[in-house]
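Missing here is one protein chain; the remaining ones are kept as they sit in the complex.
Chains here go by letter, A and B, matching the order in which they are written, and residues are numbered from 1 within each.
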Amino acid sequence: MSDPMRIRAQVAGEKATVRVLMSHEMETGLRKDGAGKVIPAWFIQDVAAQLNGKTVMTAQWGPSVAKNPFLQFSVKGAKAGDKITISWTDNKGDKRTDEATVS
Amino acid sequence: MTTRRQMISRSAQLAAMLATLGLLPEAARAQAVAYNTAAFEAKTMAELMKALGASAPVESKDVTITGPDIAENGAVVPIGASTALPGVKRLLLLVEKNPSMLSALFDVTDAVDANFATRVKMGQSSNVFAVALMADGKVLFAVKEIKVTLGGCGG
Partner (left out) sequence: MRKILSLLALTALSTAALAQQKSAADAIAEYRAMLADGNPAELFEARGEELWKKRRGPKNASLEQCNLGKGPGVVKGAFVELPRWFADTGKVQDLESRLLTCMETLQGFDAKVIAATPFGKGEQVSMEGLTAWISAESKGMRFNLPQAHSLEQVNYELGKRAFFYRAGPYDFSCASCHGQAGKRIRLQDLPELTKNPGDGVGFAAWPAYRVSSGEMWSMQRRLNDCYRQQRFPYPGYASDVTIALGVYMGVNAKGAESVAPALKR
């Protein structure tokens, strides 16, 4: 349904820096269209990251996170070849999960 | 130079803000992992929410808020929250003058650094806060002003 996320995970010493670009409108629900109608809120609410299947980070977002959101965090103990999985759920209940290999 | 009076009033301000968001540690524990709608809908600093018996938020050099001094466009402002202190449970990013103050909330586990960066929308120039909710109940914050300007007509 939505575009795949771009996930980059690079080892830096004992950790991996994970950078994610998600494709999402992140509509605040405060804007109006040309006809004056409110554009409904549509935004990612929950984000989770897993390292080799184990949850390492969870987050909750509001509609003020920017469109096509970017996220960066650092996972401890990640090695090259490990699997990073990122998932999100939005306020409409849509979900998306993508994964990448730590390099 | 921030006087003690300014710091206290700012701490009180932040306490009120966090109280309205239901985000002082006790409340956070009670709400577990359900999406905290109330927190993300809190509109004003003065909004009344559940009272929380947490310590007053204190400005701390041990919490860092990163971001540009000027954002060319308020639609995409890169900001980050971090702390090197052990025992942090959550890191929050707040934009004071946004319709809803809370932008993002990160749960810190042992598996990640207490260091998160994302991009937020800012409706206008505003103070931006990084808030650390500590396991021992302390609440620490750092603040930075980010000016938002529209650009010109060009690309």
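Here is the rule we go by: contacts are C-beta pairs under 8 Å (C-beta built on N, C-alpha and C of every residue); 3 or more make two chains touch, one makes a residue touch a chain.
Just so it is clear, the structure is predicted and the values come from calculations on it, not from any experiment.
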Out of B:A38, B:V58 or B:A75, which residue would touch the omitted chain in the full complex? B:A75
So which bits of subunit A touch the chain we can't see? 3-4, 6, 19, 21, 23, 25, 66-68, 70, 72
Contacts from subunit B to the absent chain lie at residues 67-73, 75-76, 78, 119, 149-155
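Definition applied: only the chains that are shown with their structure count from here on.
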Inside the complex, what are the residues of subunit B that reach subunit A? 33, 35-36, 39-40, 75-78, 80, 95, 98-100, 102-113, 115-122
In the complex formed with subunit B, which residues of subunit A make contact? 15, 26, 28, 30, 45-46, 49, 51, 54-67, 69-77
